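Mind looking over this structure? Questions follow.
Up next is chain A:
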Amino acid sequence: MPVYYYIFLSATLFTIGVIGVLVRRSAIIVFMCIELMLNAANLLLVAFSKMHSQAIGATHPTAATDAQIFVFFSMVVAAAEVSVGLAIIVLMYRNVHSVDVNFLNRLKN
Partner candidate 1 sequence: MLGNFITLPHLLIFFPLIAGVIAFFIKSDSGVRGWSVLASLLTLAVSLSTLIYKDNLELNGLAYNYEWLKYMGASFSVSLDGLGRVLTFLTAFSFPVILIATYRNVYPRSNVFYGLMLLSQAGLMGVFLATDALLFYFFWELALIPVYFLCSRWGGERRIAATFKFFIYTFTASLLMLVGIIYVYLHTAGTPFSDHSFSIQAFHTASLTPTQQSWLFWLFFVAFAVKMPVFPFHTWQPDTYEQSPTAVTMVLSGIMVKMGVFGLIRWVLPIFPAAVLQFENVVIGLSVVGMIYASLIAIRQDDLKRLVAYSSIAHIGLISAAVFTRQQVALEGVMIQMFSHGVNIIGLWIVIDVIEKKLGVRKISQLNGIAHRAPVLTIILVIIALANIALPLTNAFVGEFMMFTGLFKFNGWYAAFAGLSIILAAVYTLGMIQKIFYGETNELTAEMSDISFNQKLVLGLLVLAIFFAGIYPQPFFEITKDSVAAIVTRFK
Partner candidate 2 sequence: MFGGVFIKNKAMCKYLAILGLLIVILVNCMELYSGESLFAIDTNNMLSFNSFNLVFITVAMVCTLIFFLLSGSDIEKVGANVSEYFALIFFVLCGVCLAATFNTLLILFIGIEIISIPLYILTGSDKRNLKSNEAALKYFLMGAFSTGIMLMGIAFLYGGNPEGSFYISSLNAGQGKMPVMIAIGLVFMLIAMSFKVSAVPFHFWTPDVYDGAPAVFTSFMATIVKIGGFIAFIRLFENSFGSVQPQWQLLIAIITAATLFIGNLTAVFQQSVKRMLAYSSIAQAGFMLLSIFALNEAAKEGLILYAAAYSLATIGLFAILIKMEDYTIEGFNGLGKKQPVLAVTATVFLLSLTGIPLTAGFQSKFYMLMAAVRDGHHQWLVIFAVLCAAISAYYYFKIIQAMFFKEVSLNTTSNNLLLASAETTSTFRGLLIFIAILIIVLGLFPWLLTDWLHYQ
């Protein structure tokens, strides 16, 4: 199965995430869309890892594991981000009782 199937799949997921960020107003949903983007990237990494392990696995034994470990770390990062992000969203909700990002326009110009 050609790798570009995976590329297109994850590109599609990524794009959907981007569109979600663009069109949704709820901070939570926007954030979830960003998570989707991260996942798309992760999927791509794993796909490439597989691709590399087949193509050059003999000469570069670490090529495949590298990517998977990277995905592992990206999940770590995502987790950290989620904790902080949700805290900020909650803080915001506490103050203005809304999670609408368009509500945030005190700072402009």
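Candidate entries met the following condition: all candidates are chains of the complex that A comes from, given by their letters.
The rule is simple: a residue touches a chain if its C-beta (ideal position, glycine included) is under 8 Å from a C-beta of that chain, and two chains touch if they have at least 3 such contacts; residues count from 1.
Since this is a predicted model, take the numbers as computed values, not measurements.
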> Among 1 or 2, which touches chain A when you look at the whole complex?
Replying inline: 2
> Inside the complex, what are the residues of chain A that reach candidate 2?
Replying inline: 3, 7, 10, 14, 17, 21, 27, 30-31, 34, 37-38, 40-42, 44-45, 47-49, 51-53, 55-56, 60, 62-64, 66-67, 69-70, 73-74, 77, 80-81, 84-85, 88-89, 91-92, 95-96, 101, 104, 106-108
